[in-house]
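Can you read through this structure? Questions will come right after.
Note that this complex is displayed minus one protein chain, with the remaining chains in position.
Entry: chain A
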Amino acid sequence: MKIKAILFVFLALTLWNPATGTTLKMAFDADPVSLDPHEQLSEGTLQFSHLAFDPLLRWKQDGHFEPRLATHWQQIDSLTMRFFLRNDVKFHTGNALTAEDVVYTIRRLKNSPDFRAMFDAIKSVSIIDSTTIDVHSTYPNPLLLNIMTYVFPMDEAFYQGNDQIIKYGDTFASRNVSGTGPFIVTTRELGSQMVLDRNPNYWDKKSKGNVDKVVITPIRSDSTRLAALLSGDVDFIFPISPIDIAQAKKAQGIQVVTLASGRILLLHMNQKRRKELQDIRVRKAINLAINQKLIVEKILKGYATPAEQLSPDNFLGHISDLKPEYDLAKALQLMKDAGYEKGFRISMMAPNNRYMNDEKVAQAIAAMLAKIHIKVELKTLPKAQYFKEFDDRSADIMMLGWQSDTEDSNNLFEFIIACPNPKTGLGAYNASEYCNPSIDSDIHQANREMNPEKRIRLMQQIERTLHNDAPIVPLFWQSLTWAAKDKVHIKDIVNAQNYPYLGDIVIAN
């Protein structure tokens, strides 16, 4: 009788299993290289940071900030901003979040090789009380809040003394994690799987998120990733290739969500390598001969926005009357005026696995330039080799994609078109070798200008100069594309930064 009773209880327990929660299976194209949020400034790392950690504040879909671990903030003087922290937040270890953890984290960021450049703008942080900190800037910085979205407080008591950051090194922080985030890492098999469980003590009780377990698998190949979704093996994928979107939309129970983003793709025309490119008429002709609209329509199936400037329309530097121009006759005339009626040969390099359809875009451009008699010798390379060539400026025309770390135009200008200066790091990706001191001084001013009106004017001035001088060819801003099963409500939790807020994701029953 006793045995029967035990058996019955056992059976009841196995059948009634409250732990059977909702599991979200995700497939990304890449996974974070490390559990240390400060080891590499990459999309994979930041996506992970939003799972296991929380930022002080984060971006909303509409481009505004949303308070997270900081409840609010206020400007004390031109160099000081005060942040008020939540007082009910606990790390995964059970330690409470205090101002000291935030100070510790910012200090660590200032020592990280990848984040250092951005956090140089912060001079120091002082503690007012256990939930209040003052952030002191090096100079009046209009982008302080944008930078603060990168502060994901780490558990000082957990990491202290064991917190060295070594690139691709076997460090404590690269294998162990204690954040405040909605999910706790349970298992991680590098390169094949990461499993996270819901943090039972998560502070954000208002979050509608109902996922108890997240399984993330990196799937590199586009077709395998899509097949995994269509066959039901995963629930949510990023990215889905534009070519596959039509097919996925037809499939039953599958939704595709796209968002315009600020990822600009452009061509650099190297003026140091080729004297022809020093002639503004030739540069203009190349700009006119390339049909951005056609590239977007045919190769990206419309999942991009044709560009005639670097700043997308939600950035302050954007000028709305600059539209992509395509005029073959005018381009031919300009070539003739410049004395290159018969054209010339030019070398071009592009990656073949870095940006969406990068190789096809490059081939289309070669074909378009042939129409103004510029014969392009195109070489496409895997990204691992391409960026070495890019650093060596190995070709006359080189392709580059860029996303602004600060969601601001100035970041684009600093890296892409400022005069190359190895000391300051400005113009590090300026493969045009174009140098215009007036742009540099505008960049410098815009970095310190606190008046938004004046700032807009400064940055639009840079865009206008760029348009007139035509040192580069802006191509398009790529859209972000996600796909998921219908029951997974991804629409509300994706954003232009591509950090899906999985803590808030809802799966319908």
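Going forward, a residue touches a chain if its C-beta (ideal position, glycine included) is under 8 Å from a C-beta of that chain, and two chains touch if they have at least 3 such contacts; residues count from 1.
Here is the rule we use: contacts and distances are computed from a predicted model.
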Listed names "ABC transporter permease", "ATP synthase subunit c", "ABC-type oligopeptide transport system, ATPase component" or "Septum site-determining protein MinD", with the criterion being the UniProt name of the chain not displayed: "ABC transporter permease"
Full-complex contact with the absent chain, from A:155, A:235 or A:405: A:405
Residue among A:216, A:230, A:417 or A:456 that touches the chain left out of view: A:230
Residue among A:62, A:170, A:321 or A:453 that touches the chain left out of view: A:170
Residue numbers in chain A that touch the chain omitted from display: 33, 40-42, 113-114, 116-118, 167-170, 174, 189-192, 217, 219-221, 223-224, 227-228, 230-233, 353, 382-388, 391, 402, 405, 415, 422, 425, 428-429
